[in-house]
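What follows is a set of notes on a single structure, which appears directly below.
Only one protein chain is missing; all other protein chains are in place.
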Amino acid sequence: MNVVKALGRLWLVPVALVAWEVVTRVAEQPFFPPPSAILARMYELWFSGPPSHLLLTDGALADLGPSLARLFTGWLVTAVIGIAAGIAIGCSPRLSDYVDPLIQFGRAVPPPLLVPFFLALLKLGTPAQLATIVFGVIWPILLNTIDGARTVDRQHLETARIFGFSAAQRLWQVILPSAMPKIFAGLRLALSLALILMVIAEIFAGTDGIGYRLLYTQRSYLYPDMWGCIVLLGLLGYLLNSAFLLVERRVLAWHRGARQTT
Amino acid sequence: MNYARVLRGVVGAAGFLAAAELVGMSGLVDDRFLPRMSTVLAGAAGLVTDQDFLADAGATLTVWLLGLLLTVAVAVPAGLLLGTLPRAEAAVRPLIEFLRPIPSVAVIPLAILLFSDNLNLKLAVIVYASSWPVLINTIYGLKDVDPLAKETLRSFGFAPLPVLARVALPSAAPFIATGIRVASGIAIILAISAELMAGGSEGIGIYITEAASGSRVDLMLAATLWAGLFGVVADSVMVALERRLFRWHHVRTGGAR
């Protein structure tokens, strides 16, 4: 029953895949390998490893490992900085007035533009890559946190004041939880942005990672491999987003509950 | 009140510039890598009359604007179609869900193979990446249309198409506008990334690459300064336009964006 339903919803996916396969086989264009060839290469490159490694090959670990490490380090470091700064700015209208023009400017700078600068300033590889990710990803986190901290319900703050909450209690028990839905929205946006910037950073300042392999395969005319990289990146984006939604659902269960009743 | 806010903003920006200058003066960093703020600002002022820079900036802006127009021309009709045909939307949605998470810059290497013309290449990647938010917002906006308003017009004997034009399109417009604003940010990222990756003869990305190869960090930062300022202006113009055009929408949703 469920399978039938899923098929009813997803029928266009296999149809599109078959059409893609047929068209590419007929056209015989080297730039457009058929999806079966792409999948075969992806399997060879990354997913034919031993079960003890979750079927991942050494190549997969060599490509995915550094990329994911970069992505998560950049994202988490930025999250800590962005949330801390965002709470401070959101709670102080005065501070917010002072830094607002800087924030508006910072977020308007297209992050790729700074890659050559980071490369000149920092070392090729991880430092320049992390700088690229952090600079690009901080804005959605910062802006959403500021917004969340600024719009804490007045009555919640008054309740905290009446019952004599300490500053720490106010922060951890009132301000942070009520800003959490907006912070999570920012973090999710930031995660997909981090993936994009990871690719940019690896292409321009990299010696390993999926982004680097993407560039390498393109320059070496390995078109099925190149397509494999693109598909793998799409898969990664999909998985990251799904995993994040799963966590968000758990952490913000109260938020959904509260919204449904009001 | 407002005056005080503006003043604080000016003080904040000036404070940042002064602090950066002081760091430069202190000699903590080598000013070949991180030039003094005053040098950068002087460089930025010089760029206003620099023909090379103006040509490069103009080229990027042209690509950005053209790409955005093409995006609207492609994504809004597609969104309207999918938004009014729920069955088609249900069928296409999984495809969208599979394609959308692909990090947009990953298609640039592919596009480099496919397009020999630099302008077409840039436009293609911009349209590919910027279409998603416009498409999704258009579909969402059409779903959000008050069914009562549609019923009302229908009961007066209006055909489906006029109903779409008179009710659905206007009430979806604020969502579409927001989508376009998001898309404009993505478009500029893609334009610059494509310039950096594909090379070419003009564009702000090319200007920066050339400044980098000449070790002119001051000029890189000066160009970045202009890019940021332009972004601020473009964004505020769009926000102001949205506020003006869709005042009724903001009143209804309590000014929420």
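Letters A and B mark the chains in the order given here, with residues in each chain numbered from 1 onward.
The definition used in the following text is that a residue touches a chain if its C-beta (ideal position, glycine included) is under 8 Å from a C-beta of that chain, and two chains touch if they have at least 3 such contacts.
In this text, contacts and distances are computed from a predicted model.
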{"item": "Omitted chain, identified by the protein name its UniProt record gives, among \"NADH-quinone oxidoreductase subunit N\", \"Transglutaminase family protein\", \"Acyl dehydratase\" or \"ABC transporter ATP-binding protein\"", "value": "\"ABC transporter ATP-binding protein\""}
{"item": "Chain not shown, its touching partners among those shown", "value": "A"}
{"item": "Residue, one of A:36, A:173 or A:241, that touches the chain absent here", "value": "A:173"}
{"item": "Full-complex contact with the absent chain, from A:50, A:93 or A:257", "value": "A:257"}
{"item": "Touch residues of chain A, complete complex, unshown partner", "value": "153, 155-156, 158-159, 161-166, 169, 173-174, 177-178, 180, 254-255, 257-258, 260-262"}
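Quick note on the criterion: only the chains that are shown with their structure count from here on.
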{"item": "Partner chain B, residues of chain A touching it in the complex", "value": "9-13, 16, 31, 94, 97-102, 104-117, 119-121, 192, 195-196, 198-200, 203-204, 211, 214-215, 218, 223, 226-227, 229-231, 233-238, 240-241"}
{"item": "Touch list for chain B against partner chain A, complex", "value": "4-5, 8-13, 15-16, 33-34, 90-95, 97-107, 109-110, 112-114, 188-189, 192-193, 196-197, 204-205, 208-209, 211-212, 215, 217, 220-221, 223-224, 227-232, 234-235"}
